[in-house]
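With one protein chain withheld, the remaining protein chains of the complex are depicted in position.
Let's look at subunit A:
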Amino acid sequence: MPAGPARIEARGWGWRHAGRRRSAVRDVDLVIEPGERVLLLGASGSGKSTLLHGLAGVLGGSEEGEASGRLLVDGRDAADARGRTGLVLQDPGAQLVMSRLGDDVAFGAENLGVPPGEIAGRVREALDAVGLDLPLDRPTSALSGGQQQRLALAGVLAMRPGALLLDEPTANLDPDGVAEVRDAVARVLDATGATLVVIEHRVDVWASIVQRVVVLGDGGVLADGPTERVLADEAGVLAAAGVWLPGRTPETAPPPAAGTGPELLVAEGLSVARVAGQPLRGGIDLTVSAGDALAITGPNGVGKSTLALTLAGLLRPDAGTLEARGPLAAGVRHPEPIRWKPRDLLTRIGTVFQSPAHQFLRATVREELELGPRALRQPPAEREARAEGILERLGLLRLAEANPFTLSGGEQRRLSVATAIATAPQVLVLDEPTFGQDANTWAVLVELLAELRAAGTSVVAVTHDREFVRATGSREHRLAAARSGVPA
């Protein structure tokens, strides 16, 4: 097996998933020379991930789908070149194989049949390269998202691959995690000279590391060349595809003025806990008024998501009070949202979870959208009309009969927001709504939230996204890192 950087070549390559009529990707002609660093761009659904998975040899055999053309790594079929390429996926927690850090790094090397005596050295070297200075028996589940992604990278490095294939490795990370992973990749490339193919919506993350940009689209490769030239020449195409170009935030209408309506939710001395009796954060005072936009910000692990789920009436406050006031408290017996029936929550507080997969319950997009209104026993005609309107507004109409789990990340995010607003709640709580979103979905979300606020809905969002805070004109409630003595 050749050592050193790998050469990648696609010759009229395409792939159609089993059971689909349309090809996920087709007619790709591309040569990536050894050691080249390439950013792969394209609209959601342009087949970028499929191409990368093909290069990694993990698309599966003929029962999984049908290939056309050829995909070569060092002149051999990509499927037979496992180990020459190393794949890192988007979701940090989902790619941990072993429960201890050292074992996880060793996993790939073991699979390639590296002699056991050599593996310990490779594990140390790989962990050094990604800057993870932690005990080898540290549980992998106890790492932060950024650390988990660097661990996945280390696991790939221990295989000494000729090409790194990164599928949106930083999309689910906060800004610190993004920098951690990007810098680790840069160090590794400088040390090994390996070929790089990375997929990412946010060009500025990788612009300093890659030399070449390839834009994938319906008819194969749409554009290919040095980073600056492609970004300049194809700005229109890229913007339409939802790519985040450096220094350019999608244009959205200015946000409505801060809410001046009546108070809806008041927290006093609120202490929040994921598990009863284990408070993550205490002493929170805040007020949400009608038409308000509130951004909850702060570093990882300070309890932002837990606070959001508590405000949403889903988690019981550990101490202190959270009470609905005015119109939000009308028609319910208790002021505390946690004591409301689920049905009472629907028209009062809607929640958009960080991971859309947690909140999808039905087999089609349309049924998903009608679930809440159905629980409210709305008449079918009204229900269907409203669903139709929301699908149209969020560009999901053509997907109405699709299974929610088969949608792209951006589509899933839009659907999860759609399901929450289908019952017209007075308060909308969102947990990291813009994580991993392309510029188009981002702009749609920002404008939709502005419309909702103009109509009197309050919006509470946990977010790391500064642009989002600015574009939505949100007030900021920052949870600072825990002081000593207060549990983090």
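By definition in this document, contacts are C-beta pairs under 8 Å (C-beta built on N, C-alpha and C of every residue); 3 or more make two chains touch, one makes a residue touch a chain; residues count from 1.
Here is the rule we go by: contacts and distances are computed from a predicted model.
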**Complete:** By UniProt, of "ATP synthase epsilon chain", "Sulfate transport system permease protein", "Energy-coupling factor transporter transmembrane protein EcfT" or "Superoxide dismutase", the chain left out is "Energy-coupling factor transporter transmembrane protein EcfT"
**Complete:** Touching the hidden chain, out of A:Arg7, A:Arg37 or A:Arg82, is A:Arg82
**Residue among A:Leu40, A:Ala67, A:Ala106 or A:Val444 touching the omitted chain** = A:Ala106
**Request:** Based on the whole complex, identify which of A:Ser23, A:Ser44 or A:Gln95 touches the chain you can't see.
**Result:** A:Gln95
**Asked** Can you name the residues of subunit A that touch the chain not displayed here?
**Response** 53, 56-58, 82-83, 86-89, 91, 93-100, 103, 106-116, 119-120, 123, 137, 141, 152, 155-156, 159, 165, 274, 309, 312-315, 341-343, 345-346, 350-351, 353, 355, 357-359, 361, 371-372, 375-376, 405, 419-420, 423
